[in-house]
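With one protein chain held back, the other chains of the complex are shown just where they sit.
Labels run A, B and C following the written order; every chain starts at residue 1.
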Amino acid sequence: MTGTTPATDALDLAEAGAVLAAEAARFAALGWMRGTSGNLSLVLSRDPLRLAVTASGRDKGELTASDVVLTDGEGAAVGPGRPSAEAALHARVARLTGAGAVVHVHTVASVVMGRRSPEGIPFEGLEMLKGLGHPTHEVAVTLPVIANSQDMTELGDRLEAALTPGMPAVVVAGHGIYVWGADPREARHRAEVVEWLLELAAAGG
Amino acid sequence: MTGTTPATDALDLAEAGAVLAAEAARFAALGWMRGTSGNLSLVLSRDPLRLAVTASGRDKGELTASDVVLTDGEGAAVGPGRPSAEAALHARVARLTGAGAVVHVHTVASVVMGRRSPEGIPFEGLEMLKGLGHPTHEVAVTLPVIANSQDMTELGDRLEAALTPGMPAVVVAGHGIYVWGADPREARHRAEVVEWLLELAAAGG
Amino acid sequence: MTGTTPATDALDLAEAGAVLAAEAARFAALGWMRGTSGNLSLVLSRDPLRLAVTASGRDKGELTASDVVLTDGEGAAVGPGRPSAEAALHARVARLTGAGAVVHVHTVASVVMGRRSPEGIPFEGLEMLKGLGHPTHEVAVTLPVIANSQDMTELGDRLEAALTPGMPAVVVAGHGIYVWGADPREARHRAEVVEWLLELAAAGG
Partner (left out) sequence: MTGTTPATDALDLAEAGAVLAAEAARFAALGWMRGTSGNLSLVLSRDPLRLAVTASGRDKGELTASDVVLTDGEGAAVGPGRPSAEAALHARVARLTGAGAVVHVHTVASVVMGRRSPEGIPFEGLEMLKGLGHPTHEVAVTLPVIANSQDMTELGDRLEAALTPGMPAVVVAGHGIYVWGADPREARHRAEVVEWLLELAAAGG
């Protein structure tokens, strides 16, 4: 934790925990974090890279500000608590994309479409694509689909290879979606847009 | 702002902002304003035409009374704030139809049906059509579908050409719906009816 | 209002209005009363027959205890306020079936299934049928479907002809469902069961 005092870090972590708990409660209410699935993260510092990641195995609709773990740039715990194994993927997304926040949720539509379009899910001519930063609906983009793995290095390699300009998201087949943004609010808005697109595609639209 | 004092206008705008924030929160809760999509407007005066339009780029479930912009009859800002580019279309709907409120939301069913029925979506023999002002279910009406555009003049021309008596709504293909009424409550009720009809059609009913 | 004092009636009506407002808010939250659609009623007295019926044209999620009209056994207003035209059908259901409460809502699944099965919607071997009073799932029942009409006498005649033992509900094609029970809670529970059955059937189950 070079360059920051423990006290400041502790405060940041609790603040981040409160933000992530509120975000998780929203996603849980949408049915995107059933059981104890999914996890959210927020970048606390860039140099060194430190993330607040939601604690593993908790009900995502009932998190409190303390249900959060501080991790390093590899997703390993720095201090108390056990992060999700997927913290390593959150950290890698933050390193690769510069994102300040990462959302990982398990939605039915993402699994339906990952199975139906394992080579990637094409979207074209949709106004909603502007919600991912495109200036017009007149674009054609592909939401990448990568195979699942319990090995976070392998999964991260697949995610890195699949990264697509103009698409701040990846579907993990049989699993769910990763979506990222500059901060938790942008990551949430983009997650909502990506899920809307997936529900449209699943409905045959 | 001929004929009204700035103070009155300021008050009206804040009141309108509070009304639109409450309306937007309802639509957001229904999942019709995912990301930061959609926008709502309310006519403040007719001569000259002045509208309160929701501010661009905000989470539509978190608007406050001040997240609103005053525009003229062309949808250009009058005073501080940046309206959505689509404010021009809201203003045009108000001019063309005499509506006092316009709802624009992004629903999955509207995009599904706009793709399936690009020439217009027919509805016949449905009691719910009475919610659009028809005295009986024994009517046949068509919900127009127009092509999308980022040029609001072009989009407005298409909307004007598509206006259909007895149908206070238009589907913009690949985009969403515009629905209007005398005031925000009537516009909301009609939006609910139009979306109900679209969900019925999307379900094959 | 033979046999009751005006004061008592006034009280009963306000109490009934509060109950119906609470019930309507539940159904509205489920999306079964979009726009201002649907109406609910409660029998206040049997001899003479008097019903409290929700007022016409109001948002069913925003009713107050005073948004209710007192009607006679034909559904005509007794005192101030305008009941829905469908009050006559509520009153007829109360006369025909002895029900103490009637629920009329517009659900997408009922219109989908009314179109798919215009001769009646069969259900067999479902545990949920016990929620309509059957002692076992080993029954086969049909939910009647009748043609819609704006003439409440005609619609009532069709409903009377369609009444089926063991099925406290009727689908009106292109319109919605009528469901009844001894009191508002039983009517609500049965409406939930009937809608569950319709959603199952619409899903091909």
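Annotations for the structure displayed:
The rule is simple: a residue touches a chain if its C-beta (ideal position, glycine included) is under 8 Å from a C-beta of that chain, and two chains touch if they have at least 3 such contacts.
Computed from a predicted model, the values in this text were never measured in an experiment.
Looking at the complete complex, one finds that the omitted chain is in touch with A, C. Listed residues C:A28, C:L126 or C:L143: the one in touch with the omitted chain is C:L126. The omitted chain makes contact with chain C at the following residues, 125-128, 131, 135-138, 185, 189-190, 192-193, 195-196, 199-200, 203-205. For chain A, the residues touching the absent chain in the complete assembly are 34-37, 59, 106, 108-109, 111-112, 115-116, 148, 150, 172, 174-176, 202.
Just so we're on the same page, only the chains that are shown with their structure count from here on.
Averaging C-alpha coordinates per chain places the centre of chain A 32 Å away from that of chain B.
Put simply, the C-alpha centre of chain A and that of chain C have 46 angstrom between them.
For chain A, the set of residues touching two or more other chains is empty.
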